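For this depiction, one protein chain was excluded, whereas all remaining protein chains were kept in their positions.
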Amino acid sequence: MRMSAHRLESGGRIDRGRPLAFAFDGRRYEGFAGDTLASALLANGVRILGRSFKLHRPRGILGAWGEEPNAIVQIGTGETTVPNLKATQVELAEALEARSVNCWPSARSDVFAFLKMFGPLMPAGFYYKTFKWPSWHWFEPTVRRAAGLGVAPTGADPDRYEERHEHCDVLVVGAGPAGLAAALAATRAGARTVLADDRPVLGGALQWEEKTVDERPALEWVGEVEGELRAASNARVLTRTTAFGCYDHHLVALAERFGEQTARPIRERLWHVRAEQVVLATGAIERQLVFPDNDVPGVMLASAARNYAVQYAVRPGRRAVLVTSTDSGYDAAESLKPRGIAIEAIVDTRMDPGEVAARARRAGFAVRAGYVPVRVHGTRAVRAIDIQPLAETLRAHSTGSLLRLECDLVCVSGGWTPSVHLFSQARGQLRYDAERAAFVPGSGPKGFQCAGSAAGQFALRECLTDGFAAGRKAAKATGARSDAGISPIAAPERTAVAPFWAAPRHDHRKAWVDLQNDVTRADLELAARENLRSVEHVKRYTTTGMAVDQGKTSNMNALGILSDLTKTPIPQIGTTTFRPPYDPVTLGTLAARHVGPLYRPLRRTPLDSQHSDQGACFEDFGGWRRAAWYTSHGQSREECIRAEKRAARGAVSLFDGSPLGKIEVRGPDAAVFLNRMYCNSMKTLPVGRVRYGIMLSEHGVILDDGVCLRLAEDHFLVSTTSGGADRIFSGFEEWLQCEWPDLRVLATNVTCAWGNIAIAGPRARELLSLLSTDVDLDPKAFPHLSVRCGRLENVPARIARVGFTGELSFEINVAAGYTAALWERLLERGAPLGVRPIGIEALQDLRTEKGYLHVGTDTDGRTLPTDIGMGEALAKKSEDFVGRRSLERAEAKRPDRLQLVGLSADDPGTVLPVGAHVVADPKARLGSQGYVTSSCMSEALGRTVALGLVQGGRSRHGESVAIYCNGRLWPAHIVSPQWYDPKGERLNA
Amino acid sequence: MLEHRTPFDSIREGEDPGSATIARELIVTPVRDKGLLLLQSACLQALQTALEREIGLRLPPAQQASWHGPYVLLWQTPAQWLLQLPARECDSIGAALSDRLASALAAITDFSDALVALEVGGAGLADVFMSGCSLDLRADAFPPGRVARTSLADVPAILWNPGGSDRIHCLIERGFETHLFAWLKGTATR
Partner (left out) sequence: MLRISCPWCGPRDEPEFRWGGEVPVLRPGPPEAVSDSAWAQYLFVRDNPKGWVRERWVHAFGCRQWLIVVRNTVTHEIRATARLTEPLPEVTP
């Protein structure tokens, strides 16, 4: 096959037997397995991958991995598309489709490119200063569109995401030389070890640095270590896995990617790793050099150029100029030259680079020491670079000793920044090391160690010994006792650096600090001039260090420049706060399995399949899947609900009340305890009787309501609202354990042990008597608000005369396993009586017309028992109860509190909207005096009914009011909330 | 007499955990014909004596299970144990224990219908469970006889190891079984 023009004839760790076709901005290209999107594009001669954020300047590839600020792409189409990936991190896959972002129609020809002419008009803080009137939010959508990144998919993501909890002794983050050595030592010592690295292959920089470990090629050593770790039963090796966050108590979050293959069972997996010991071997990132026009495509980190040439067999240029302020920059020249990339010159910003320069000269390289770059020629690609001795550049407009070097590649090496992100997230302290010109880990949190170049040890020899020692120490701290053996070794290297934060200004050309956010040295000068002192403020004002790359190649330069400008030493300026994620994580990964039906667990009642059979429409009510109403052939939702209401009022209805909370309270002090939990008296409740009760918070506010059944002197059954069982039971436990441990009470939550069926309607007793039971159903023997324990159809049952409809009703509790058969029998026997199952919708209307409140609907976070008419019951009670003291506050006794009332629209056909306000001044539509809480058309009364909370409402019955909602007004009257059967004759039947 | 049904009877086609095997690496078997009694007592000595006389079992310490014949005792809280026993003995043993504890502050509650018990086994066991549970459930960290109350797939769950390295028993509140089956099936099918 035809070799791409920029692909080397041989070498590299790509699979030339597996060509892959892909597309970028609609054009077709070919690369190889083992390529990244960036290396494949470079191999195809594509140099412009994006446009800059604000000014739409053409931008090329600067880095080779997660540090990349420019080459931001969108991958895929439709629901599986992923925006804002770095082309340098995207593994090439067959049929991969990628697009540049922030440009249209493509990176090559971008219509917004005219914006770059306005560059001088858009300094730091430009948006904040310009778009002030009427407000930033007015302009934001337009500005965001022109200065945006990728586009989020609109459809649901069809891919599968997983999560996994993991526990280990030693977690090693990073599988470069230090990480491999650490994992090797920890595993050999016997510790349960996890090694995670964000690249697809292990080895880190050893993949392209052509070095020697233990006297053999480094990659051979990497292969041996990988083999040993993968074979060990106590080690787990995770590749393509980014450790993106360190959280409290040694929790490290990892995002594992499964590549861009088309048929993948899982796309990404979130790991929650609890590690006793963490070794951070996260490496270091090379810094960009700040000089005029340093953003022209073709300016590339020296380490990246080397990476492309060695690992991917790609020639990033033909003639290179290497600009360095470090010894390590020289290494790139030695890797590039034998691969056919001419080294025009090595420009060293240091006056006296010493031995490293002498050695390079001996090897035939032209070294220009003490020179700095002053200009790059070319806009869409580097054509040449001008350099000048540093002393000359300090003189305004000097052209003395200016040298033009023709080239198409400028390799830059501004020193190394240890990747201390995770260490810092874990609250590790950083220390500025002037010799290394970098922040390095200082005193660390317990159980965390940094190793290798993450700790400022930039030479391979130290990476290996440091990593090995860290792994052994970590394993030992977890109690692992086996012999780890001896550390691998490598030859010594020179790693000196002299910081060169920015070239002096020259001809007003822009020197870029943060390429992703278009922040220049001049922007930082402006910020300093405007007296922004805190580095956090400078970051937000200039946007330096923000967005997808978080300033990985630029932050140190910004700090160095600020230090020069403000004459403040770097340690005093400090760094901005490192926060998770280290690298962007998809929302799909964070959501993992918690989507769709698994978003949260929904409970089913014992009658779930019976409801399905009867055509129930299910809805989520308080975490339970419940029947909202039952469909009937050819009838609308409203018709079905009306028929259900008619059955309850005119014949007999069945309702599944199984989700109602059921708590057994037993023991000699059960009555004393419940008397403290309810605001009304429960001590005086006779055995066999039932009482409606209300529970309060200590603030006096209504928490829950329900009936309390006394089964024996020392045995109660507490019924809570269906969503309230766990909350109320937890409250019981808290009071019993923390406040009244002396009470001899046992509470048991039996909610799921029992099913509950409510039979309601004038023919309820008739229906129940069709079943066999030893309970005397006669109203004299079994009056309203009483409970009987007996047998029903020969199974144990608790039957109570209570209900939520206002009709004659029986609530039957049987073991959950018998509930379905009982339901079926009641429907079968009751058919001649006109029995019908009713859902939540009908029940809500029935209780509203009866004036029964629903806690949380007809009460809010301020409602006290006195506001709903419980004053009398409270007055009778002399003992303390939860919330009692709060009811004595002056606020609790104000006459104008919101109180529960009925609201009667003057037009009996008007259903007042829930949430509509009672307004004091109907003309101005101002002055809320309360609001509608429940409202419906009453089937039984032939008119609409409503409940509401109204200021001083209990003493305003009969008063005419105006109700307002969304521009409409309705006349209405305040009435008693007991709309239906106010005397309770039907209830007591 | 009414027919007694378990949630397994009502799980429909398609939502079924299958013929026990829900994926190559995971086998889920509903535990049937077992009753459950929740034993609560503030007086551990009285409960201990009653249990020893009635079924010959000692109360296991925190986080532990003990078993003897068809009887299994699972620690739940410092004053609460769960007794798993043959379903047909549930009423009689429940009544006998209640009698023996009549004078103590104790409560015996029939929990047979409150919880759903599953045995989950297979090579993928720990991997599947640890994707929805933050506990270390690998065999060496969760040995035979260990009991844990925790959450699995966002549902409160009682997990215990009945012996061996490839099975875990799991008890959840009735009503959550459909959610758990869907989760198990989805997690195990890769």
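Order of writing sets the chain letters: A and B. Residues in each chain are counted from 1.
In this text, a contact is a pair of C-beta atoms (placed from the backbone, for glycine too) under 8 Å apart; a residue touches a chain by one contact, two chains touch by 3 or more.
Predicted, not measured: the structure shown is a model, and the values here were computed from it.
Across the entire complex, contacts from the unshown chain go to A, B. Residue-wise, the contact with the chain that is not shown comes from A:Arg274, picked out of A:Arg16, A:Arg274 or A:Arg359. Checked against the hidden chain, the listed residues A:Ser886, A:Ser928, A:Gln951 or A:Ser976 yield one contact partner: A:Ser886. Between the chain not shown and the residues B:Arg5, B:Lys34 or B:Arg149, the one that touches is B:Arg149.
The hidden chain makes contact, of the residues A:Glu734, A:Asp774, A:Asp907 or A:Asp921, with A:Glu734.
In the full complex, chain A touches the omitted chain through residues 247-251, 272, 274, 427, 698-699, 730, 733-734, 737-739, 741, 880, 884-886, 888-889. If you put the missing chain back, the residues of chain B touching it would be 62-63, 76-78, 134-135, 148-151, 156.
Here is the rule we go by: only the chains that are shown with their structure count from here on.
For chain A in complex with chain B, the touching residues are 162-167, 265-266, 272, 593-594, 597-598, 600-606, 608-609, 624, 664, 666-668, 744, 746, 748, 750, 752-754, 793-795, 814-818, 820-822, 825. For chain B in complex with chain A, the residues that touch the partner chain are 1-7, 10, 12, 38, 40-42, 105-107, 109-115, 127, 130-136, 141, 153-155, 173-180, 182-183, 186-187, 190.
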